[in-house]
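Let's turn to chain A:
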Amino acid sequence: MLIWTITIVAICICIALILNLWRLIQGPTISDRILALDTMYINTIALILLYGMYIGSGLYFEAALLIAMLGFVSTAALCKYLLRGDIIE
Partner candidate 1 sequence: MQHLSILPILIPLIVGAALLLPPLSKNIQRQRVAALFGLFSLMISAFYLLYQVQMEGVHLYALGDWQPPFGIVLVADPVSVLLVALTSFLAFAVMLYAVNGQDRGGAYFHPLFMFQVMGINGAFLTGDIFNLFVFFEVLLIASYALLVHGGGKQRTQATLHYVILNLVGSSLFLFGLGIIYGTLGTLNMADLAVKVSSLHAENATLAKTGALLLLVVFGLKAAMLPLHFWLPKTYASASAPVAALFAIMTKVGIYSIFRVYTVIFGDHAGELANIATPWLWPLALLTIVVGTIGILASPGLKTLIGNLVVLSSGTLLACAAINSEAATSAALYYLVHSTLASAGLFLLADMIARQRGQAEDRFVHSRPLMQPRLLAILFSVGALAMIGMPPLSGFIGKIMILQSTQSVAESLWLWPLVLLGSLAALITFSRGGTTLFWRHNGNVSTEGEAAKPLEITAVILLFLASPVMVIFGGDMTIYTQHAAHYLHDFQSSAYDLLPGIMQ
Partner candidate 2 sequence: MNSLLWLPFLPLLGTFVPLLTARYSRTACAFMTAVLPAVTLFLILSHASDIFSGKHFFASVPWVPAIGLELAFRLDGLSLLFSILILGIGLLVILYARYYLSAQDSMGKFYAYLILFMFAMLGVVLSDNLIQLWFFWELTSISSFLLISFWGHKSEARKGARMALTVTGAGGLALLAGLLLLGHTVGSYSLQTVLDSGDLIKASASYPIITVLILLGAFTKSAQFPFHFWLPNAMAAPTPVSAYLHSATMVKAGIFLMARFYPSLAGTDLWFLLVSLTGLATFLTGAYVALFQHDLKGLLANSTISHLGLITLLLGMGTDLAAVAAIFHVINHAIFKASLFMAAGIIDHESGSRDMRQLNGLWKYMPYTATLAMVAASSMAGVPLLNGFLSKEMFFTETLHQASLGSLSWMIPVLATLGGVFSVAYSMRFIHDVFFNGEPINLPKTPHEPPRYMRVPVEILVALCLMVGIFPTMIVGNLLYSAASAVLNGDVPHYSLAIWHGFTYPLLMSFIAMTGGLIIYTNRQHFFKFHAQFPTSDSKLVFERVMQTLASKAHKFISFTENGSLQRYIFFTLLLAIVMTTVPLLQLNTTAGQRPEIPVDALSITCVVLLCVAGVATVIWHRRRLIALLTLSVVGLIVSLAFAKFSAPDLALTQLSVEVVTVILLILALFFLPQKTPKESSPRRVVRDLGLAAFVGGTVGTICYALMTRPLDTISTFFTENSKTGGGGTNIVNVILVDFRGFDTLGEITVLGIAALGIYKLIARMRLFMPSSDDKGRPWSEDKYPLLLAVISQSLLPLALLVSAYIFLRGHNMPGGGFIAGLITSVAIIQQYIAHGVDWIKQRLKLDYQIMIGSGIGIATLSGLGSWLFSRPFLTSWFDYFYLPVIGKFELASAMMFDLGVFLTVVGATMLILANLGQLTTSERATQKEHE
């Protein structure tokens, strides 16, 4: 059952990722694209956790944690660029 659920959820996430990609490519505004990327980070976190569950390993937790931490920084930096141009001022 678990494997099946994981598969179903994985498919959900795959669709979600494709939708994110679609938005990223489609735009229309740059803010949309950043948002899409940010969402993609979140979906990726789920994907990694799911994979860890699938193979029954806890080794990938830190990767998920890092995406959570660093994805935010990169979103913030991108937005700051759009707002101010200079991100470190």
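As a selection rule, all candidates are chains of the complex that A comes from, given by their letters.
Definition applied: contacts are C-beta pairs under 8 Å (C-beta built on N, C-alpha and C of every residue); 3 or more make two chains touch, one makes a residue touch a chain; residues count from 1.
In this text, all values refer to a predicted model and were calculated from it rather than measured experimentally.
J.: Which numbered chain among 1 or 2 touches chain A in this complex, counting any copy?
T.: 2
J.: Within the complex, which stretch of chain A touches candidate 2?
T.: The contact residues of chain A facing candidate 2 are 10-11, 14, 17-18, 21, 24-25, 30, 33-34, 37, 40-41, 44, 47-48, 51, 59-60, 62-63, 65-67, 69-70, 73-74, 76-78, 80-89.
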